[in-house]
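Heads up, one of the protein chains got dropped from this complex, but the rest are sitting where they should.
For chain A:
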Amino acid sequence: MTRETLISLAIVLALLAIPLWATAAGETFYITLATRMAILALAAVGLNIALGLGGLVSFGHAAFFGIGGYAAGILASHAFNMEPLPFGLPGTNAMPVIWIVAIVASGLVALAIGAISLRTAGVYFIMITLAFAQMIFYFAISWPAYGGEDGLSIFVRNQFPGVNTLNGLSFFFVCFTLLIASLGLFSLLRASRFGAALQAARQNEQRLATVGIAPYRIRLAAFVISAMVTGLAGALFADLNRFVSPSMLSWHMSGELIVLIILGGVGRLAGPVAGAMLYVAFEYFLGGITERWQLFLGLLLLAVVLFARGGVVGLLAGKARHG
């Protein structure tokens, strides 16, 4: 086992330990906190595919997070009110169906956004992904059918066959399992031919083209896969809060995902997990002490960028090795 694998394992186990300890100690609030960490980590694992492996600084991943959230909210509200969707399709409160809808919807939107945005690079790419996400954000605000600015409540948490999702610990395990699956997907992708081409596109686009691989299609596929994972996380986030609102689509959310990847380690397997744990812990503990917790987060971020380029994982496991 490499050092990085060990560190990754330790980080993931640390996340798992929080709700187990919380249950034993009767501190159920910390279960919610750990679930929030797992879900944000999942969203960031998605972004890490585009950002970490492909070097695509998407400042619009909140769009996919929010689309996943609205997929959960909309399907659940139709099921709750027993109103059919367009084309007479029924709503649903079955998580597996909701997840598939969330994944497909985010993927399709990412295909459209990516197809256009990936014709640009650098700062232009950052700005255009931001612009697309803001368009969707304002659309959600001005669309009264699903709550507009006020958002949409999910009255009863959606269900997963054989699991009591109303139980906090059970719902944590659902999210944690998906997080582990996404980490598996990330490491498979990273080691695969596709991953090789994607990482080459980040390191030296000219080299990739010179061996005969067009970077555009590789990046587009990565962008879509990345969005699908983040979209799935969005559906879980809506279920955690039993509420979805345009704030899930806002640029703060996109920024938050980038920040927690930088904290944890860009392109590193467990980077998003470490980052999400740190971020949520900061938000909760410092947020309890001072309104200005984000100032301290900013300072921490500055320290990471200046002194620990590889984030937490880089600090613990050293430089990434590519074989």
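Observations on the structure shown:
Operating definition for what follows: contacts are C-beta pairs under 8 Å (C-beta built on N, C-alpha and C of every residue); 3 or more make two chains touch, one makes a residue touch a chain; residues count from 1.
In the analysis below, contacts and distances are computed from a predicted model.
With the options "Tryptophan synthase beta chain", "1,2-phenylacetyl-CoA epoxidase subunit B", "Phenylglyoxylate dehydrogenase" or "ABC transporter ATP-binding protein" in hand, the undepicted chain maps to the protein name "ABC transporter ATP-binding protein" (source: UniProt). Per the touch definition above, the residue from A:85, A:214 or A:305 contacting the chain not shown is A:214. Within the set A:105, A:179, A:200 or A:248, the residue that contacts the chain not displayed is A:200.
Listed for chain A, the residues touching the missing chain in the whole complex are 188-189, 191-197, 199-200, 203-204, 206-214, 218, 221, 320, 322-323.
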